[in-house]
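Here the complex is missing a single protein chain, while all its other protein chains stay put.
Chain lettering (A, B and C) follows the sequence in which the chains are written, and residue indices restart at 1 in each chain.
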């Protein structure tokens, strides 16, 4: 592709969509040629998101109703799908058929096994043939496949914060088969920008609580990728919490080192995996990751500790759930797909 | 004691002290006869805490410099110590010698073993003989001892939220010896009301982070009480997090049920332990505890879930860190010591 | 009435309704015999508001669909209407006809003049005859009328914070006829507990903004009462702002002292009006009112300052918008109607 890519954003009315627009509007190699939203059709980007006034083409580009041919006609080479789960799949196929590359932020193409999809999403996957083709696109782990892919499934927000610390350790055989326990906290943007009582300001502020216990849907993709990394089934218990911040995920992981491995091996494995990766920042031993340092960015910060008293390894990560956990990672994947610098438009704090 | 008890609050300038004053000012059986704070001496309660204007004797009662004899002379029968760790011990002995009962909110008298104190607090305990006498005062667990005690050591905020769900299960032998993993989130009032950069509004808002990893001092008392309940050493890994709320602790516990025990046995054990306890509310299976429902109260809410996929029991609790986790529990203990209704002045939302 | 009054709450699903339930559940002279909400019918109070578990009859009392006769049959002597504007009027008449006293928290009965109602609410008032009977129930100003009333119109949240500081000054002739400028900030609970995008956590946090500029509906009742106090039309400009707190209103008023009056006369007038009123706390000269001190209470705090450089009097007030600005004031009015102590169930912080 050329130095300037024409992109479309399908379903850009939510928080991930808004963050994606923010990044694309300021990306040196991107021209946004179409944005779609049934409910916002006719409004400009700046009408709906006054923050974008005066930036790029936000004052003139209008939302349109979603239509694959129209998107193609607008010149789009790449389409981002920032749609709810179950809706992306409807748009992916026609767009692929029209020759676009598709970067999906939903869960629709993250699982390889349609049975697991059915188990977690309670209905048959409507396009199982696409599951085979789609790449589960963690760029730090799977860059080469991403570069060649037509259909990019961006990982979920929680999974990104959990997989990045764990995959190198499982790949290296550092962890025992004991169940791993994961506690994550997420900002309210994870709940979406839609009419809702539980996500009203007054319901969320002054509130700390877990939800979706004991089974959150993200467990399906977390399990898939951990098992793949380990080469066997990895039992994992995952409890997400909603806390009163706009965005950010802070994840704390309790695992057990296999006999013969020490905390120094953890550092080595992480260093080897991420030492040259621009968006994973290794904080060091006994260093906690703080979402305040990654909010609005594409970074994932990781720290680690050895709890000798309980024979437990503790891993701590922080990312922006709509940044590295969604829109930032999608743009990072686009950079790979287009052959741009991996950091183009993303190395910002 | 009579239906009206005269109390003193030593060191009432912090958030727990403020909450304690709030509860005592409105307690039907309490008269506050002395409040001390070196730095606030001469100011009335209402001067320092304008919220209290017009309530009880807040407009007239003045802070004085702390002085055991003066407190006794003011008629105090019970003294609350809302002092930093390491300072309470200086005041406890003279007050006890003068015949007062002492309810301490600090960590100074929570441990039975001076060696463990030294391990976690990095100096010799200055009054080890008092450790023998002090009662670790979880009123739901140890009411009879509390009623007879002279020196009451109120449990820490995190420990209360961790011990209440776990003790009945350990006492009942429901849990395997596998390490227990605990992730807690606390509001910023836990950091104290003192000059500090890390607890500035701008440092805390939009920030989610763990701290004191891998060893938080509260592990000492948590371990002591869990071991006591189980009858053997219980390995536990504990990670506290700071999140942007004023007050509240939300705790998530990962444990393993012993062969032969099911989630129904968990419910039974909790029901048996707390069914008649006014301040523990059992929410039910797969029910998350939300700090919003307990903030400003003396309740601890508890839910539980069976994560079959990873063979883990999940326990979820919520309390107010300066309420049931500090000042509320202190007043509940006072009610027991004085023979008042356990709920006097506390059954409020 | 007796020492125990039986009350019903109509439409108790919003934030004011929830605060009203909180106060009534803990009121020493109140028994709640009916709560209605079409959408919550069949649930207990504690089901919907888990905070209330274990308090009064919250675990057993169930929401029912609203029905005047059913409310009467439940024994209710007083009905609180915590309904949206335009809906209260439908319930008030049948309840009055059945002999209940009605305390309305909506705007339906606040205006004396149906023409002004039509101007601000864009339709004819459906029961203008009730406007004549209703009392605009600021208890500090109109206690005697309230005691004798059948139909109580509780003032709006913003109006309470504006009228309390201004009425004594206008009654005393202290202010010039220059337009008064008022800037208020309110917490998000003022937006209601209903599905909505603009009041989502992520839309409100980190946001400061005015709204309803230049004409907010509350101007109608503010104008009515200021004109009444002054004996002539008082021009007033009012700009409300939404800020990221759960509850609280902070109001700043710019007015001009009439020739011959000094700041000391302001203090005298306020002292004379409120010196013996339990819920207005006069803070003093150059003292700012802080919502943190009144949140969850029925207090309105007032400060004042003389800006000599610009020849302006500045008045500053703070209240809880769902407390003194809604539910607290409603209970205060109930206390007056029932002959209870004015502070019964309300003198709490």
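One rule holds in what follows: a residue touches a chain if its C-beta (ideal position, glycine included) is under 8 Å from a C-beta of that chain, and two chains touch if they have at least 3 such contacts.
These figures come from a predicted structure and were not determined experimentally.
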item	value
Residue of B:57, B:205, B:227 or B:286 in touch with the missing chain, whole complex considered	B:205
Contact with the hidden chain (one of C:12, C:102, C:230 or C:318)	C:318
Positions on chain C where the hidden chain makes contact	178-181, 183, 185, 187, 203, 205-211, 213-215, 219, 235-237, 239, 241, 243-246, 248-250, 252, 254, 256, 286, 288-292, 295, 303, 305-312, 314, 316, 318
Interface with the unshown chain - residue positions in chain A	22, 25-26, 50-55, 278, 281, 283, 290, 292-294, 296-297, 299, 301, 347-349
Footprint left on chain B by the chain that the document does not show	15, 187-189, 193-197, 199-206, 244-247
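We take it that only the chains that are shown with their structure count from here on.
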item	value
Chain of greatest Cα-centre distance to chain A	C
Angle of rotation relating chain A to chain C [CA atoms, steps of 5 degrees]	180
Distance from the mean Cα position of chain C to that of chain A, given in whole angstrom	46
CA centroid of chain A to CA centroid of chain B, Å	39
Overlap residues in chain A, where contacts from two or more other chains coincide	187, 203, 205-206, 244-246
